[in-house]
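Report on the following structure.
Selected chains from the complex are presented in situ; the others are not included.
Note that the chains are named A and B in the order they appear, and that numbering of residues resets to 1 at the start of each chain.
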Amino acid sequence: MTGSIHEECGVFGVYSRDGLNVASACYYGLYALQHRGQESCGIAVNDDGLIRCMKDVGLVNEVFTKDRLSELGHGSMAVAHVRYGTTGTYPRRNAQPLVVNHIKGTMALAHNGALTNAAELREALELNGAIFHTTSDTEVITYEIIRQRLNSDSIEEAVSRMMDLVEGAYSLIIMSPTKLMGVRDPYGFRPLCIGQLGDSTILASESCALDSIGATFVRDVKPGEIVIIDKDGIRSDERHIGIRPKASCVFEYIYFARPDSVIDGTSVHIARQRAGSFLALEHPVQADVVIGVPDSGLDAAIGYARQSGIPYGIGFIKNKYIGRTFIQPLQSDREDKVRIKLNPVSAVVKGKRVVLVDDSIVRGTTSARIVRLLREAGAVEVHMRSSAPPFMNPCYFGTDIDSRDKLIACKHSLEEIRQILGVDSLGYLSCENVLRLCDNSAGFCTACFDGNYPCPPPSNPGKNRFERKIREGEG
Amino acid sequence: MTGSIHEECGVFGVYSRDGLNVASACYYGLYALQHRGQESCGIAVNDDGLIRCMKDVGLVNEVFTKDRLSELGHGSMAVAHVRYGTTGTYPRRNAQPLVVNHIKGTMALAHNGALTNAAELREALELNGAIFHTTSDTEVITYEIIRQRLNSDSIEEAVSRMMDLVEGAYSLIIMSPTKLMGVRDPYGFRPLCIGQLGDSTILASESCALDSIGATFVRDVKPGEIVIIDKDGIRSDERHIGIRPKASCVFEYIYFARPDSVIDGTSVHIARQRAGSFLALEHPVQADVVIGVPDSGLDAAIGYARQSGIPYGIGFIKNKYIGRTFIQPLQSDREDKVRIKLNPVSAVVKGKRVVLVDDSIVRGTTSARIVRLLREAGAVEVHMRSSAPPFMNPCYFGTDIDSRDKLIACKHSLEEIRQILGVDSLGYLSCENVLRLCDNSAGFCTACFDGNYPCPPPSNPGKNRFERKIREGEG
């Protein structure tokens, strides 16, 4: 819903056996994953054990100029990352991939997710003399791998032992001097898939990143699986598969992922279109046109229109030139930002009863502004439908749905929200039907809606204590 | 069609009588007009006769940082411009607004269009000792106004006399020390409209720019009209109204303008949707889904779907992070650029007979690539429909449809084009129906389709001789 909730990261990795330019492949892959994080990005290239890394605050096309990309040079492997960081953390310091030296050589990691026992692990490490340069969970994971590595025969063994220690959400790509590894936590909170391009193997958060370089989708990494890729091919460590119930994030389908991605066998576009169909069944209304809030409400709007028989229309034009550096010189900023981003098409809504479909309603302020724009453009009725059930609980698994204070559904009744939004009717997708969006209806985390956490939340769910201590400039 | 044809410019102006921040208003206005020109942009603010101008190569959000916008300061009037320039010209040198000193003070101009007798006028001026700093027609217009100003009682009289001399397309905003003027050539090639916000008067290429600052649409400037705005209000010089047949560019409706704009009484979105309906009537086909090429083919696709009864689908996801600085590190660049910008949604097209609607077909290379992507994604049939008739002739009125060599329809038969594009069937909107896209069917320039030029083309239609002589760096 126009940027209110953020996925924390996207990861991408390549192991090439056929001379593919791995830095360029990462560059394309990050472009396709940019929606998963716009704050910082980075690529680390492994050139026969020498790791060159370039990462910075900014979008892919800002950080990776032609010169910088060519400075990364050639190599047989690379790992890449896009990151969204919540305000108050340290964007440059926490940019990934994380590259470290240790007793056995060097290692680069890219991580999507969040641990629930990071604070405890961190404190134990510190009591043993560890120092931390970042405030990210990734550094905790890195330490645990390296410490296990001291007594393991291989890096994959060390990674497997790390999985015994950490709890929570993690889709990881790990690059050692000679191997590329993909790891998905036993719950499978975040997606991770495998692709093939010629004789190169790819790992990516979403299949759309495979498409961007012309690679073929092979399969998803299984929850709990470690995929080890080296010169001999691909193999798996399956020891952690099945030890936990699958609990992949349903909001990936509703909002985070790109509609052209297929995750764990279900097309994101189809899942969203189904959400719209269910909404039409759950919350029917007499109306003249169905419109979606661009871009993430469009697929569900089509589903609603098809199911209901009400014509689908293009209700808003989105200004595609609003970039990160957009400034708001006038007073009433919030208002203007919505208007400059989204302009209603009067010819479509004037004098009409409008069904307005959006992916979700978080705080409600943007939704209310959008509704007001529609009314100014002449809509006579506005019926709002949300593809997601009401948000009632924080997420501890890698998104920033983090405070009950800011969630409108925690503080107001349905009728109150309807009035706040200024709509004629309001309908949310039910928690029952949200489980039916995918082909395989089992194994989703819906904690943000229903509070059923697949694993225990952090003991101290506030921002960890380290976040308060260091703040690094952009310079 | 994804960017093959370019509008040359967008213009915006404000006259404030109530303390509106005119620089900020221009900033928002330019954002809304960015689709009309992405090469350079500028704003000139008139602070009690002192004109401060900031212009540079780049998008609005690149050129106008917070600091730069505040350096423009306050004033009662401002004029602004976005520009697209064809390769080989001098982007920074030709950036607008053009600000000049002359015997009566200073003047700033913003121009959308192209003259057909610029070369002759320029030579005559040079024979009288004139020097030119730019290669743009705007400098010719400026000279003609200033020379007429020497013997005129007012700037508006000088502007009126200039209109007796120049031929071709021009929508102008002119700022003198005390007045803001909007001028539209007698044919009305390019749009220009008037808006109101509080006690401020706005001029803009398209009504979507009025919406962006919350202004109300008042009316379009009439072909041949000079609108004079000053502290006393708005008045018109109507001497050139009606002296030429109206010939506004029909391609504004099909491609250039934003769908949320209303031009000369017709909604651009509705015109495009009608194009789709006509296409369904002219070129029906048995199919499973209708998809549009984002973004400019979407409206027509909806029209086709509604008329035909075939379901509308979202066939492509467009990567919204591809910016001006996108680089293409891999070999097969053209190919990758289309794929990274547009990814088909397999779930929508796989195993389907697809109607693919685009706004137009220029060279055919991008269309062929898009068709190939659809087939790779599993489409079993692809039926292409173009909202524009075939391009057969160059445009001399402010767009870059300039060479028969590059227009696929000039070189190939319909059947040949169908084979080149690799589609199962191909249909263009007819020239007859293109005239029916607007509510008022009279008065369009369709020269690019049918060769009926409303005024004589330039005697030497090549790039003017000056273009060869100076080339200015970006620095």
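Heads up, the rule we're going with is that a contact is a pair of C-beta atoms (placed from the backbone, for glycine too) under 8 Å apart; a residue touches a chain by one contact, two chains touch by 3 or more.
Because the structure is predicted, anything quoted here is derived from the model rather than measured.
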Assembly size in copies, with 2 chains present: 4
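One rule holds in what follows: only the chains that are shown with their structure count from here on.
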Inter-copy rotation, chain A to chain B, in degrees (Cα atoms; steps of 5): 180
Cα-centroid distance, chain A relative to chain B, in whole angstrom: 37
Touching residues on chain B, where the partner in the complex is chain A: 21, 23-25, 27-28, 31-32, 34-35, 38, 59-62, 64-66, 69-70, 208, 211-212, 214, 258-260, 262, 267, 269-270, 295, 298-299, 302, 306, 311-314, 316-317, 319-323, 325-327, 329-330, 336, 339-340, 343-348
